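With one protein chain withheld, the remaining protein chains of the complex are depicted in position.
To keep things simple, chains are lettered A and B as they appear, and every chain counts its residues starting from 1.
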Amino acid sequence: MKEFYDLADFSVEEIDALIALANRLQRKPDPQALAGKVLSLLFLSPSLRTLASFQAAMVRLGGGAFVISPDMSIHGIETRPGIVMDGMAAEHIREAVPVIASYGDAMGIRAFAERRSLDDDLADREYNALRDLVSTPLINMESAIGHPCQSLADWKTLDELGVPRQGGRFVLSWAYHPRALPLAVPAATVQMAAMRGMDVTVLRPEGFEMPASIMDRAAQAAAAAGGSVRETDDRNEALDGAHVIYAKSWSSTRHYGDKVADGDLRRDFDDWCVDDPWFDTAAPDCRFMHCLPVRRGVVVADRVLDGPRSVVIQEAQNRMYAQMAVLHEMLGNGGL
Amino acid sequence: MKEFYDLADFSVEEIDALIALANRLQRKPDPQALAGKVLSLLFLSPSLRTLASFQAAMVRLGGGAFVISPDMSIHGIETRPGIVMDGMAAEHIREAVPVIASYGDAMGIRAFAERRSLDDDLADREYNALRDLVSTPLINMESAIGHPCQSLADWKTLDELGVPRQGGRFVLSWAYHPRALPLAVPAATVQMAAMRGMDVTVLRPEGFEMPASIMDRAAQAAAAAGGSVRETDDRNEALDGAHVIYAKSWSSTRHYGDKVADGDLRRDFDDWCVDDPWFDTAAPDCRFMHCLPVRRGVVVADRVLDGPRSVVIQEAQNRMYAQMAVLHEMLGNGGL
Partner (left out) sequence: MKEFYDLADFSVEEIDALIALANRLQRKPDPQALAGKVLSLLFLSPSLRTLASFQAAMVRLGGGAFVISPDMSIHGIETRPGIVMDGMAAEHIREAVPVIASYGDAMGIRAFAERRSLDDDLADREYNALRDLVSTPLINMESAIGHPCQSLADWKTLDELGVPRQGGRFVLSWAYHPRALPLAVPAATVQMAAMRGMDVTVLRPEGFEMPASIMDRAAQAAAAAGGSVRETDDRNEALDGAHVIYAKSWSSTRHYGDKVADGDLRRDFDDWCVDDPWFDTAAPDCRFMHCLPVRRGVVVADRVLDGPRSVVIQEAQNRMYAQMAVLHEMLGNGGL
């Protein structure tokens, strides 16, 4: 595997094989698999799960990782092309990225969403500019529009929970959050659920529509896998019979890049906090999912998050096993 | 071993076995013992020795560690229960801790002393709240009232120095410091010295008494081990014949949680700086011990710290070997 950028780059069979490998590595450690192998980790945005789980994954496979993030005691990093660097920054990303990559057998990059232009973020311009600087295998540790590690972990979690593929009712619900967050997780999640063959509903207020290109792509994947994709602002309709409520906040796509207008709009929806009544018409064993970090009492009520429906810790732990499978496939000798 | 929380949870025989294991690992490395094993390290307070020595310990045993501390480029972590998270913090400790734990085979937590209520700190409420969130084996890397890794290392150091158990005169002396520091090290040290069977004197000014519950517990341990425990503010009486002067500053227990009153009181004792004359009536080879970090010229004079009596670097190095024994016991296949 040369790149792990987007779950959509893989077939359902390949994803199933990755998850089977993740399950095998979870049951039966393989602490020599990547002996002497190095994973370079570059974080341009904050991280906890990704930071920890990739380091842990490499140790479990017998290798190791190093971390570079801008909060470290390193020289400031300039990202603008063509600039005369007579200010504070002492190093340009055009040198920093290939140098960091050159020390590893594979590299993980957490890019960031500019959130200025929806077209730029949908095209993942930041990530793609960095990708062109890396010659080793590359893992997308979250870009403006993608988060395949989260999606692979969530797929594994859904399998473990026995959530049906065809006929499984998966609701991705927008939730209130004081800040305008990236589209990466919701866009990746709707695609993941569609590829898994579920009946996917995106529940969100007006003004927070998923971008059409994301929905179109998911609809194609759903059609191929025996599922469906729809979008609504009707909570009752959306939640009826749901097997999963996957909560996530994201930016207004109507006012993308306009913080003031986004803020004015989202304030009207501060009651979009997932709570027990949301599960009234759902399937009896309906699960609550979230990629974390999650704001308690804002995105979800404590009683849901602390209750038996919540599988957020399982999702987070599966990040490590999913990533072990990707790393094993990228850097191991055997292959699937 | 499921938890390494307090030296008092172990018998003298178990402690001796841990130290024997530490000595063996010091003499004869075992670089495959924990191959593929991961230690999760969470620091809620600053650290140098603990941060470095646990990482080094895991590498020496063939595994690895990852570190999470709040100064990293992670989302702010909320610790208050039941709060509506509409402020700066994006993640709650109730998710962060189990997630971090889920990536490791064991976890180390450095909690912090609130230093608001003596009862709360004696009950180690902060640490215990975190412990309930962790299902892996857990190591106390310093809590409000305990520091077992330091104590195990100090016991090992005392053995190496040939300080007698029964009949050994161990003086834990308060020393001046501009800030009101936690009780963890002094409380753990008096218990360690008592369990080791020494005659233990806590030397401190009025107003800085050890909490009665700490002294009572130590007295019981001393009685069982053939030693004794007393407390005094009389330096001459305390230091007479001492084999060890172990310096440490701590908060006023009379004014616990009241920084102003504590500061007013401690200023009168800024001459409590361990210096050569303190050793005049001590045993000829009396040692100076301190857990580090130590303020030169404040807690101890340079000539003592730089002289032959000081064993502070040996104590610090023994942190690593003591922790290797704990980790080997927790995560290794063999056991003691």
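Simple rule for what comes next: a contact is a pair of C-beta atoms (placed from the backbone, for glycine too) under 8 Å apart; a residue touches a chain by one contact, two chains touch by 3 or more.
Every value quoted in this text rests on a predicted model; they were computed, and no experiment measured them.
Asks: Which residue from B:Ser47, B:Ser102 or B:Ser173 sits in contact with the chain not drawn here?
Replies: B:Ser47
Asks: With the full complex in mind, choose from B:Ala8, B:Ala22, B:Val38 or B:Leu61 the residue touching the hidden chain.
Replies: B:Leu61
Asks: Tell me which of B:Leu183, B:Met215 or B:Met320 is the one touching the absent chain.
Replies: B:Met320
Asks: What residue numbers in chain A mark contact with the hidden partner chain?
Replies: 35-38, 40, 63-66, 68, 71-75, 78, 82-86, 89-92, 94-96, 98-100, 102-104
Asks: What does the interface between chain B and the hidden chain look like in terms of residue numbers?
Replies: Contact residues on chain B toward the absent chain are 29-32, 43, 45-49, 51-53, 55-56, 58-62, 64, 69-71, 178, 292-298, 302, 305-306, 312-313, 316-317, 320.
Convention: only the chains that are shown with their structure count from here on.
Asks: Using mean C-alpha positions as chain centres, tell me how far chain A is from chain B in Å, no decimals.
Replies: So the centre of chain A lies 40 Å away from the centre of chain B.
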